[in-house]
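Have a look at the structure below, then the notes.
With one protein chain withheld, the remaining protein chains of the complex are depicted in position.
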Amino acid sequence: MAMVCLSDFEAYAKKYLPKVAWDYFAAGADDCTTRDENILAYKRIRFRPRMLRDVSVVDIRTKILGSEISFPVGIAPTGFHQLAWPDGEKSTARAARAMNTCYIASTYSTRTLEEISTAAPGGLRWFQLYIHRNRAASQQLVQRAEASGFQGLVLTADLPYTGKRRDDVRNGFRLPPHMKVKNLEGAFEVCKMSLLDPSVTWNDIYWLRSLTRLPIIIKGILTREDAELAVKHGVQGIIVSNHGGRQLDEGPATIDALVEVVEAVRGRVEVYVDGGIRKGSDVLKALALGAKCVFIGRPALWGLAYKGEEGLQDVLRILQDEFRLSMALAGCASVSEIGQHLVQFSRL
Amino acid sequence: MAMVCLSDFEAYAKKYLPKVAWDYFAAGADDCTTRDENILAYKRIRFRPRMLRDVSVVDIRTKILGSEISFPVGIAPTGFHQLAWPDGEKSTARAARAMNTCYIASTYSTRTLEEISTAAPGGLRWFQLYIHRNRAASQQLVQRAEASGFQGLVLTADLPYTGKRRDDVRNGFRLPPHMKVKNLEGAFEVCKMSLLDPSVTWNDIYWLRSLTRLPIIIKGILTREDAELAVKHGVQGIIVSNHGGRQLDEGPATIDALVEVVEAVRGRVEVYVDGGIRKGSDVLKALALGAKCVFIGRPALWGLAYKGEEGLQDVLRILQDEFRLSMALAGCASVSEIGQHLVQFSRL
Amino acid sequence: MAMVCLSDFEAYAKKYLPKVAWDYFAAGADDCTTRDENILAYKRIRFRPRMLRDVSVVDIRTKILGSEISFPVGIAPTGFHQLAWPDGEKSTARAARAMNTCYIASTYSTRTLEEISTAAPGGLRWFQLYIHRNRAASQQLVQRAEASGFQGLVLTADLPYTGKRRDDVRNGFRLPPHMKVKNLEGAFEVCKMSLLDPSVTWNDIYWLRSLTRLPIIIKGILTREDAELAVKHGVQGIIVSNHGGRQLDEGPATIDALVEVVEAVRGRVEVYVDGGIRKGSDVLKALALGAKCVFIGRPALWGLAYKGEEGLQDVLRILQDEFRLSMALAGCASVSEIGQHLVQFSRL
Partner (left out) sequence: MAMVCLSDFEAYAKKYLPKVAWDYFAAGADDCTTRDENILAYKRIRFRPRMLRDVSVVDIRTKILGSEISFPVGIAPTGFHQLAWPDGEKSTARAARAMNTCYIASTYSTRTLEEISTAAPGGLRWFQLYIHRNRAASQQLVQRAEASGFQGLVLTADLPYTGKRRDDVRNGFRLPPHMKVKNLEGAFEVCKMSLLDPSVTWNDIYWLRSLTRLPIIIKGILTREDAELAVKHGVQGIIVSNHGGRQLDEGPATIDALVEVVEAVRGRVEVYVDGGIRKGSDVLKALALGAKCVFIGRPALWGLAYKGEEGLQDVLRILQDEFRLSMALAGCASVSEIGQHLVQFSRL
């Protein structure tokens, strides 16, 4: 079976992963409307490609928070990579480093953040954080992340409670006994997520700020109002995200929300987006609409499910090739030439 | 079979109810366009969820016409509950009381309003009324309702004649011989509904007013013009409704009409809506667009068909949990924080 | 099989007519886009129904060019009724008279106009005319129509050549040998239609005017420019029509074109519409948008195919009942109360 595009990896993962694991990765909240909209919304954006520009060299490199990455696609934080591949997040870390891009490791990894660090020394990594009811536990995680060489803290803002993913409820999803949420002490029940603190507010950013010198990136912003608040509270970056459509169903597609957020931010901090990226041209659209970089969630898991580290590299390499080709065919020789003039919203 | 969301109850009811009963409950007028639009219209509304607000406590209680209910979802008036469950409306009344919400009992119940009252003393109930050609009969019903402790009168305005529901015509639908429309004297032929008075006009509200001290709620309003007339004629509440798409096909979806009615009413009376509610997030959308409370019709019947009183409680509990979760994920800690800023109409 | 709505007759005709005849009646030009759009466009129009108006009596009668008809639905001109029922147009004439409405007999009838007249004396009938290369032949038809008691002349404007109906080409459609286009002399090849004059212009209306005292109705107008020309050239009525989608594919749906034509005509002549009427509520929509009356084509043929005269009466009676009910449910007690306030175009 030739792996030509990301859907090939999706088909592979659906076929070979245990159903419960596939369902968990694929799940969206309620009717899965937003999960699917994330993808459909890209299809409503049309390119306005320009011709006869010298694209003999196409430079796809970019920088996020000052660090160069080989192209503007990183790995979004997702949990439980061992469900996809035995080595779990260690493979993810190695693939990201090999492809010279950024990996956001999740609190809910099946490997400790120290193991992740050790697996791929020198890679660019950020650490994703939930704030727990036990603040000391969160503080400890932040300090471990900083000590292990993570270069950014990603605070997830859209999960005061876990969204209702019907298949997970039907399956009674929980981690197999031989896997552990190793960053957290003792046993942990996923379906309850009862450790998370739903009373978190914007003021807790100041508290987080007081714990670390790492840049803080906030993930899960979908409105101009919250984008304004994020800037005001001193974050260094915003990830426009709806948690892959796994939290509040029938919120906006992230590529649509990106437009609103970018407009509100007016360049004061970097803006990223995740959700629905399936082709190199999706990356080009996101950058044209103002994203500095995109992050992929499920496609990374499909890559892991295919062949671990190697499979994830395949996924990244395909996106890289497609992105470079899309840029060339749209008439862009470097990331700095990408702008809003390249796209328009379709009438349909 | 796990009952995870309302569609599970629908599937159960479709599978286990006699076809004629299922068809009667499911029926829409003509091509069933409006019946289906009631649901589809909700899907065109997108949330604008807000993050990092303290949602550690989410208060979902509200009041309708001064009475507190546990959450803003009541039971809409529908006929012939014995078709769904042997105890009929007695089970409905018990479930509504157990969940501390409002039940609007239909004139076309298979239990008398006195039986309904006795089944669940102390529950909040309104009585739904058609005006009959024999005005004395209607007057008697109003007085019985008031005497039995019903706390509101719901006048249905959209049924001068019964809509054309093709399956009912094909099935030659009528009540099985052992069931009776017990609130009315003697035999009663559903398909003719010849007892109803199609000459009713707005002035009859004054007549109704003269019969009772109960608040009058008018059900079936879809335009700003009629909303204005309703306020002018002194009703206490308006239910935006198209009778579940069973009357005039190709009228507006109720959630679309709600916007127009709320704008016209300008807070002078309470506005409710029924039709198309299938998820807790639909309730949140309706409240964001100005409804004080929503009412469910067919889902209540599915609950009854599943397990009578217990099944209906299951349905209400699922809606309650989903509504609470939606509020939290949208950043609302109490019903008073819900507003129009939470939603936008999708471009599609 | 219960005949509950017009689709039931369509299903019957499709099942029992010879394929070639069904294909001929069902045919649209090219991709059949306009044929299908005629129906879909009605579904994009939403009612704004009004409540609590006295609809104990609903008067559905109207007048066209001064003649009263029992309700605003007539029979559009279609050819070759013997393909549907042995008695052909004689049955059509009898059914129209029995239902007290107007029948527009086609030049391409399989019965002479005199036979049609004799079959149902006293019925309201108009005669549909094509202008032939042999003008004397057309003149003769006009004079025969007037002599036979037809009360209007309908000039078809949209068929300088026959549209390309792929199935007819594949089937090599032609009339069976025992049927004849009896109004015209000698043999006649449908697929060529070579007798028609493609050089006809607006000035020929004056010529037609000089031949007869009958009112002239022009059929096939779709734009405001042509509506203006029609009024200027002195016609008494306009039928907005795209020939059931059988001529130029991808023109407008007739109900959409009606809006433009009615606006241009400003009440100076009566405007009618055909194409896509399948329910009583479609009639209500057409009248709300300014039509004085609608005409049905294919549904009349389905009625004939079902049971001849009796079947066509069934079709008309169903439309009549549905139209009356729609009026009542929309709050209209007479045709004069129908207006544009009753409808709005859906966002979708």
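By letter and in written order, the chains are A, B and C; residue numbering begins at 1 in each of them.
Assume a contact is a pair of C-beta atoms (placed from the backbone, for glycine too) under 8 Å apart; a residue touches a chain by one contact, two chains touch by 3 or more.
Just so we're clear, the structure is a prediction, and the values are computed from it rather than from any experiment.
Judged over the whole assembly, touch between the missing chain and the shown ones holds for A, C. Checked against the full complex, the one of C:Asp204, C:Asp321 or C:Glu337 touching the unshown chain is C:Asp204.
When the full complex is taken into account, the listed residue touching the unshown chain is A:Val55, out of A:Ala13, A:Val55, A:Val142 or A:Leu196.
By the touch definition given at the top, chain A reaches the unshown chain through residues 2, 4-5, 43, 45-56, 279, 281, 321-322, 325-326, 328-330, 344, 347.
Chain C meets the missing chain through residues 30-31, 33, 44, 157-158, 160-161, 163-164, 166, 169-170, 197-202, 204-205, 220-223, 225-226, 229, 247-252, 345.
We adopt the following convention: only the chains that are shown with their structure count from here on.
Comparing the contact residues of chain A and chain B by number shows a mostly separate set, under half of all numbers used being common to the two copies. Chain A and chain B have CA centres that are 42 Å apart.
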